[in-house]
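The complex appears here without one of its protein chains, the remainder shown in place.
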Amino acid sequence: MSLSILQQFNWSAMTPEFIILGVSALLTLLDLFMPKSLDRKILGWIGIAAILAAIVSVLGMVGGPVTSILDNSFRLDSFAMAFKLLLLAGSGLVLFLAVSYKAKDGLEEYHGEFYYLFLSALLGAMIMTSSGDLITLFIGLELLTVSSYILAGIRKYNLESNEAAMKYVINGGISTAITLFGMSYVYGLTGSTNLIEIAGRLSSVSDGQQAYLLTLAFLIVFVGLSFKLAAAPFHMWAPDVYQGAPTPVTAFLSVVSKTAGFVIVLRILLTVFGSAASVGDPSKPILLEMQDYLAFIAGATMIIGNVVALRQSNIKRMFAYSSIAHAGYILVAITSLSSNMFYSIWFYLLAYMLMNLGAFAVIQVVSEKTGSTKIADFAGLYRRSPVLAVVMGILLVSLAGFPGTAGFIGKLNIFIGAFYGTPHYVLASVMIATTVISYFYYFGVMTQMFFRPASDDSKFNLPFGIIVVLIVAVVGSVLFGVMPNIALDFMQNNLDVLADFFS
Amino acid sequence: MSSVPASAFLALALILFCIGLYGALTKRNTVIVLISIELMLNAVNINLVTFSKYGMAPSITGQIFALFAISVAAAEAAVGLAVLISLYRARKTVNIDEMDTLKN
Amino acid sequence: MTFSGEFLAFMGIALVAIIGGVLLLNLTKVVHMVVSLIFTFVAIAGLYVLLSAEFVAAVQILIYSGAITIIMLFGIMLTKHNDEHEPKTGKWRKILVFLGVLGFAAAVYLGIYNFNIEQVPTTLHENNTMQIGKALYSKYIIPFELTSVLLLVALVGSIILAKNEKKEADDQ
Partner (left out) sequence: MMENAWLIPLFPLLSFLILLLFGKRLKEASSYVGILLTLASLVYSILVLFERFSEPTFITKFDWLTIGDMHLTAGFEVNQLNALMLFIVSLVSFLVHTYSKGYMQGDERFPVFYAYLGLFTFAMLGLVISPNLLQTYIFWELVGVGSFLLIGFYFYKDEAKAAAKKAFIMTRIGDVGLFIGMILLFWETKSFEYSEIFAAVDAGAVSGTMITLTAILIFIGAVGKSGQFPLHTWLPDAMEGPTPVSALIHAATMVAAGVYLVAALFPLFAASKTALLTIAVIGAFTAIFAASIGLVQTDIKRVLAYSTVSQLGYMMLALGSAGYVAGVFHLMTHAFFKALLFLAAGSVIHAVHTQNIEEMGGLWKKLKLTGPLFLIGTLAISGVPGLSGFFSKDEILVAAWEGGHPILFLLALAAAFMTAFYMFRLFFMVFTGEARGNQQHVHESPANMTYPMILLGVLAIVAGYVNTPWFGTFLGDWLVDGNKALEHHGHAEGSPLIMIAATVVSLAGIYLAYLMYSKRSLKRNWLSGTGDTLHTILTNKYYVDEFYQMTVVAFTKGFSYFLRFIDVFLVGGLVKGVTGIVQGLGAAGSRLQSGQVQTYGAVAFIGLAVLVVIFALTGGYLR
């Protein structure tokens, strides 16, 4: 394949990736050559500008046809665009948090590295959304993961940060190995890494042993990837890493990284295993046969996340468990495989991004003020800063899935989907029951904020970045709760995910 | 065609994978844990290379995949070690069970 | 199954690889463990040759037996491992993990023990490196370039994390 052939491809489909990659390189150079005395925050603002540019370029491509480069090793379909928008928006908000971040033991000295590593992580996530090839997916995943390891440990003179990074690396390494082990069997049974080719070849597997091996591969890959989702059984790293990592990184891990995890799960599970014949009944794809297992994992994730969250006294840990629980809710949507699955997952991730990032913005402000991340630090927040308390209240209510907020609509979508086809009564009941449990800890924080006296009366001053995040989060949570059709119309009019996902 | 069946290679890979996994989950020294993870990745590579020759529709792709896996493994090892060193600076230990300041 | 040369080579290599792994689990000195694992890595390279993947075999020797093992040794030395003994990590966890490994291995073995796909003659060993190169620079150019980013990130990240700037500042 010569250069001229390479030039034939429609490389413009990769514009958002090129922007991120280019700016990431630019920031590296700038960081090297800028005088040491200059504030590195400017790099953050350049990063934000790059993300905005990437969003614009994605929006510019919305509605276009499916573009495939090099045998699907890069493909731009509606699914890719929809989730790329989520990832970009989430990362943009996280960057706003990051430019306002002032930890006591100084991230200042490392600010430069932070931004370009952050962008490279984002690049990895974006690649995952638009790849139809196992190798590219895997490399994207690793780019995200390795960058995240470093980000988690970037406060290198802070013991907690170091420990968080170490735990992340070890669990991440194991998960990578497990995922790859499963993938290797998928490759072996098809001789291809191209997802669509794989799907084509697998639909005709008739040998019992091969179908069996493939199902094992399904379980292995899924458990390996559940690390990224922070879903059971690979969830236990999350609380420790979330607690130890700097707050913007925690926000990144709990929102962007998790979204990317769902992206790769959807890509691989649906295309590869959605058509592969299963052991027992060749007419039934593996994905359907494995529904019980998925349901079990989803249920366990919801129960563990919500129940253990009750016992937390550290706000970041509590949010770690809550994020585990949210992963469980989304897994319910994957389990039930309803016709609106893509939409409900996308919407849920959108809502989750808004409310979670908003909550992390508040957490960041409060914990910077007090120097710790105890839930008790929120006592009397209403007295000290009514605005902050009300904002946090709205976001918590949304996280709890209360009517009138985006969180409710997200849960409603998933819940309605759970009754699609064969209704999953047990799973739906677990979802509702654990949602009720979640009220206890969300309202625990509310009680602290509104019903407790404050320890001191000092006020908060909110940096610009935090204000932006808070406004976007609150407006979004309420807007999508009251008028959810906005998001839906966008999705339906422009992005026909279901149609071009498998083509 | 070949006197060694594909399943023999696969079984060897499985054994090595399990050894690596067991090491990663039970060894006390963090460096050994990291290297056990490398062993797991190696086992995966054996699978990939085997399939590239004896699998369905043999092709070079498996070897390519293995190469990618090797480079990723190298990157992970490097980062893992760097994290370990910065942790060691603060904690003066490489014992994995002493990393427990973060817990419930 | 005949006792062909290939078979004998496989048996020998497999034996070395597994012994290396088992030694990793059973030795007490950290450095010894790493060295025992070098055997395994080299043996795996031999396996690749058997599987007509000469280039991968070379890379395996270079990267694993060379680079990774060396940085691990460096890591051991830099962190002045203070105890060489391997005291018990929770006994129960060991037992459970062992049972888990057994179950997992058994279940997967059921899937592969009889794995035989009709073998087709391959041309993998002919100009192996060139085939890889061609594929890498055409079909897999995107992941290839991304890998370069990944390695760069790992490089920069490792330097950032491992460098002790406080000390440096003191020296100057």
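Each chain gets a letter, A, B and C, in the order it is written, and its residues are counted from 1.
The rule is simple: a contact is a pair of C-beta atoms (placed from the backbone, for glycine too) under 8 Å apart; a residue touches a chain by one contact, two chains touch by 3 or more.
Keep in mind that what you see is a predicted model, and the values were worked out from it rather than measured.
Within the entire complex, contacts from the absent chain reach the displayed chains A, B, C.
Per the touch definition above, the residue from A:L26, A:V62, A:L219 or A:I467 contacting the chain not shown is A:L219.
Although one chain is not drawn, the whole complex shows that of B:V49, B:A66 or B:M99 it is B:M99 that touches it. Interface note: of A:F451, A:F464 or A:F490, the residue touching the hidden chain in the full complex is A:F451.
Residue-wise, the contact with the chain that is not shown comes from A:L310, picked out of A:L38, A:V56 or A:L310. In the full complex, chain C touches the omitted chain through residues 89-90, 93, 96-97, 99-101, 103-104, 106-108, 110.
Residues of chain B that touch the chain left out of view are 21, 24-26, 33, 96-97, 99-104.
The chain not shown here touches chain A at positions 166-167, 170-171, 174-175, 178, 208-209, 211-212, 215-216, 219-220, 223, 226-227, 232-237, 239-240, 279-280, 289, 293, 297, 303-304, 307-308, 310-311, 338-340, 343-344, 397, 402-404, 408-409, 412-413, 415-416, 419, 423, 428-429, 432-433, 436-437, 439-440, 443, 447, 450-451, 483-485, 488, 492.
Please note the rule applied: only the chains that are shown with their structure count from here on.
Set side by side, B-C and A-B show the greater C-beta contact count at B-C.
Chain A and chain C have CA centres that are 30 Å apart.
Averaged C-alpha coordinates put the centre of chain B at 6 Å from the centre of chain C.
For this pair, chain A with chain B, the centres built from the Cα atoms lie 26 Å apart. Within chain A, the positions touching two or more other chains are listed as 135, 138-139, 142, 146, 149-150, 153, 156-157, 165, 185. Multi-chain contact residues of chain B, defined as those touching 2 or more other chains: 20-21, 25, 34, 50, 55-56, 58, 61, 64, 68, 72, 75-76, 79, 82-84, 86, 89.
For chain B in complex with chain C, the touching residues are 1-12, 14-16, 18-23, 25-29, 31-32, 34-36, 38-39, 42, 45-46, 49-50, 52-56, 58, 60-61, 63-64, 66-68, 70-79, 81-86, 88-89, 92-95, 97. Residues 1, 5-6, 21, 28, 69-71, 73-74, 109-110, 113, 116-117, 120, 123-124, 127, 133, 135-136, 138-140, 142-143, 146-147, 149-150, 153-154, 156-157, 165, 185, 209-210, 212-213, 216 of chain A are the ones touching chain C in the complex.
For chain C in complex with chain B, the touching residues are 1-4, 6-7, 10, 14, 17-18, 21-22, 24-25, 30, 33-34, 37, 40-41, 44, 47-48, 50-53, 55-56, 59-60, 63-64, 67-69, 71-72, 74-76, 78-79, 81-83, 86-87, 89, 93-94, 97-98, 101, 104-105, 108-109, 112-117, 119-122, 124, 128, 131-132, 135-136, 140, 143, 147, 150-151, 153-155, 157-162, 164.
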